[in-house]
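Handing you this structure, nothing more for now.
A protein chain is absent from this complex, but the other protein chains hold their places.
Chain naming follows the written order as A, B and C, and within any one chain the residues start at number 1.
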Amino acid sequence: MRLTADARGVYPIAPTPFLADGTIDSGSIDRLVDFYLACGSTGVTVLGQLGEAPKLEHGESVAIAGQIIRRAAALPVIVGVSAPGFAAMRALAHDVMDAGAAGVMIAPPNTLRTDDQIAGYYRQAVEAIGADVPFVIQDYPLTFSVQMTTAVIRRIVNENPGCAMLKHEDWPGLEKITTLRGYEKDGSMRRVAILTGNNGLFLDYEMERGADGANTGYAFPDMLCDVVRLSHAGRREEAHDLFDAHLPLLRYEQQPGVGLAVRKYLLMRRGLLTSDAQRKPAATLSVLAKAEVEHLLARLAVHDPRAALGTPDGA
Amino acid sequence: MRLTADARGVYPIAPTPFLADGTIDSGSIDRLVDFYLACGSTGVTVLGQLGEAPKLEHGESVAIAGQIIRRAAALPVIVGVSAPGFAAMRALAHDVMDAGAAGVMIAPPNTLRTDDQIAGYYRQAVEAIGADVPFVIQDYPLTFSVQMTTAVIRRIVNENPGCAMLKHEDWPGLEKITTLRGYEKDGSMRRVAILTGNNGLFLDYEMERGADGANTGYAFPDMLCDVVRLSHAGRREEAHDLFDAHLPLLRYEQQPGVGLAVRKYLLMRRGLLTSDAQRKPAATLSVLAKAEVEHLLARLAVHDPRAALGTPDGA
Amino acid sequence: MRLTADARGVYPIAPTPFLADGTIDSGSIDRLVDFYLACGSTGVTVLGQLGEAPKLEHGESVAIAGQIIRRAAALPVIVGVSAPGFAAMRALAHDVMDAGAAGVMIAPPNTLRTDDQIAGYYRQAVEAIGADVPFVIQDYPLTFSVQMTTAVIRRIVNENPGCAMLKHEDWPGLEKITTLRGYEKDGSMRRVAILTGNNGLFLDYEMERGADGANTGYAFPDMLCDVVRLSHAGRREEAHDLFDAHLPLLRYEQQPGVGLAVRKYLLMRRGLLTSDAQRKPAATLSVLAKAEVEHLLARLAVHDPRAALGTPDGA
Partner (left out) sequence: MRLTADARGVYPIAPTPFLADGTIDSGSIDRLVDFYLACGSTGVTVLGQLGEAPKLEHGESVAIAGQIIRRAAALPVIVGVSAPGFAAMRALAHDVMDAGAAGVMIAPPNTLRTDDQIAGYYRQAVEAIGADVPFVIQDYPLTFSVQMTTAVIRRIVNENPGCAMLKHEDWPGLEKITTLRGYEKDGSMRRVAILTGNNGLFLDYEMERGADGANTGYAFPDMLCDVVRLSHAGRREEAHDLFDAHLPLLRYEQQPGVGLAVRKYLLMRRGLLTSDAQRKPAATLSVLAKAEVEHLLARLAVHDPRAALGTPDGA
């Protein structure tokens, strides 16, 4: 199954589960994927920015992607193949497509500045992965320091038939969605799927601007699925009510650097990960931070029973 | 009155009000200051990052600061004097201190990288403004691209007796507050006031980590005052309830670039600004964005009557 | 006299002379200008990147520019008006044009990334200074971190009739000159003067690629004038011989940060500056560095008698 431009819904960004000793926790991988399926996800993305990909050897990356692809069965799986050089990108893209991936995701290296450099980079990347491989543009200036205008995105889309999706996580980004959808309407850009990231911080209004869904790793993908469903169904205030209830916690998880530790802690608390361990280098949660997350969970549980997780082990 | 290290409470960041033709709107300046006083602010900061200072000529800056200082009467007024060169910083600091400012705020230029460069910069800035002038360190890496460790902040505080306050707006920043308060406890750093910025995005937990208050420009400074008061009074859940009600809108205003347009629009809607005009260059709100802000206001009004602003003019 | 697009020859970048106590040294200003005239300069640029402009108050900047304009008499004088805000840029541009400047030079702020941002910035700057004021684009990515493609430069030139000159100091930059001259030939860009900077590090081949001359502050502007003259006269090997003889010293002066100290020291050694003092903050030359400069001068004097400066005072 190949990723196509009519993708929609929620593609959770899967973290890479490790056990406390740093080995890959394949039990948790299956549990995560089963959970994604159960809560209505329409796809999965693996080895994204918060998937700890740089801490994996090539063979490990291929193995993890393969396991997820097999477990997700009918769902399309996108694999992040961003790399500092095209040799590594080519090798990984080749191996995961062979293993059944639906497409790959490519972020620009943080040295790119001009429009020409950015468009040129994607042209070269497509040469590396193969023109027939569906790919996702990752537009995340907060992390990558690369600013893509809507004109550049249009250029990449139009120049590369393999481009099927934009993972939109510019900030601010609402007008960008509107402008891109306008390009489609005025015929200057073919339609691609727009799924939004940045931990979902603006998912509420992104949906109303024309996003097709979410492609992010917030620890409550079930909430993301519900918000996307409610929004698509035109149940606006219900969508906002649910989203707003999660916003205090979601904002806490969205913090750069420490965010992954929050996410893994939450997934562990939800019983989806055996451990919240990261491979080094890793930011960790202080005792105070954990108490804040527990406080946020307790407050959230008033509005959303999914957050009623009881007392943490050892507390 | 001089700024001292025991400052606390809320110092709103005042925007610079303009009329539609770009002239300074002194009527709105008075109205803003009166409002700050009425809602319990303990100080005011003017010509901050979102005060459009680079669009003002020197004489205008001094005039605006002077008007606010006179109107605020008993409240200490901090004036932003960040500048690309020490000549302009010296001139502005001198003139506003002459006019009765309580102190000045200094942000690092975005070319600084190493710890030594940062500490050296503040040493030179203090030489420029005068060692007896109280000053505020502005720690805002998201905007200035300068990363100050807690060790560097400690060094600046200890090397410069004039340093009275840290405007804390690192992100993530909770552990930073805890570490700095730890330095005070272990005796390695003298106490300075810590007021937090970044539009208050983490004010709820920043207070619990030891912040003395807020120093930011969110369009509901009355809410900031209430949250700080509730937090200081130990009424934790009430503080969070109020904060969480504002978070969807606050997050919307915190967006880089377009945030000031949101803020000025809100202040105009609240009757505090005559116009939401900015001098060029300025981001503006699209029709869709205005509708989103109105939607956020309407939703907020359910929880906080201050947001019940009726229908916008012309709507 | 207004700067026009047929400017050519050498426009030395004048340093700002200070006495040891930091006061402006107007005697040296006259001496410098007389020297520029005597050695065949065709213009002068003042308050450039190495003119210590941020250390000057507005009134000082206007006074210095005014003195140079009067002294240079028949020569066009360009004044750097780069500033973090358009208010300061507008004020300085207005005052120096009133005082008889031929045009102004504008560098982009280091926050610009995309092509649209850069073109938009120059549009706004032109609004600020007035559409009738001739201006120079400064393209110096090494210092400003802004990368302008030839397409962006063409856009700025074509959108702004006031653009008369490009101060070209990209690195590498030879192909850029060739491409821009190609745009003129294919009719897609009107002709502008291209004078090169970056301390003249590639002046030899830049002339052969189509540059009209030099716009830089190397302490031997007489050499720059000779190289430009020889190159225009087609005396290629002589031009290279002279240039190569200076290259070891020129490279030493081109170092970022410490370069201005080298330049001022050399100008003092040549009797053009009374003092090599800079206003703070300033890099200074160590004893070892001064000995290296003297060594370079002694070696240069074998090839160019202008460098035979005798023993430094106090040595």
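Heads up, the rule we're going with is that a contact is a pair of C-beta atoms (placed from the backbone, for glycine too) under 8 Å apart; a residue touches a chain by one contact, two chains touch by 3 or more.
Computed from a predicted model, the values in this text were never measured in an experiment.
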Item to check | Hidden-chain contact residue, picked from the options C:201, C:242, C:273 or C:297 | outcome: C:201
Checklist outcome for this item: Of A:23, A:124, A:188 or A:284, the residue touching the omitted chain is A:124
Item to check | chain B residues that touch the omitted chain in the full complex | outcome: 113-117, 146-149, 151-152
Item to check | Where the missing chain touches chain C, by residue | outcome: 171-172, 174-175, 178, 201-202, 204-205, 208-209, 237, 240, 243-244, 247-248, 251, 255-259, 286, 288-289, 292, 299
Next on the checklist: Give me the chain A residues in contact with the hidden chain, please.
Outcome noted: 53-58, 60, 83-88, 91, 110-111, 120, 124, 127, 279-281
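Here is the rule we use: only the chains that are shown with their structure count from here on.
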Checklist outcome for this item: With centres defined as the mean of Cα atoms, the chain at greatest distance from chain B is chain C
Next on the checklist: Counting only Cα atoms for the centres, state how far chain A is from chain C in Å.
Outcome noted: 48
Next on the checklist: Using the touch definition from the top, which residues of chain B touch two or more other chains?
Outcome noted: none
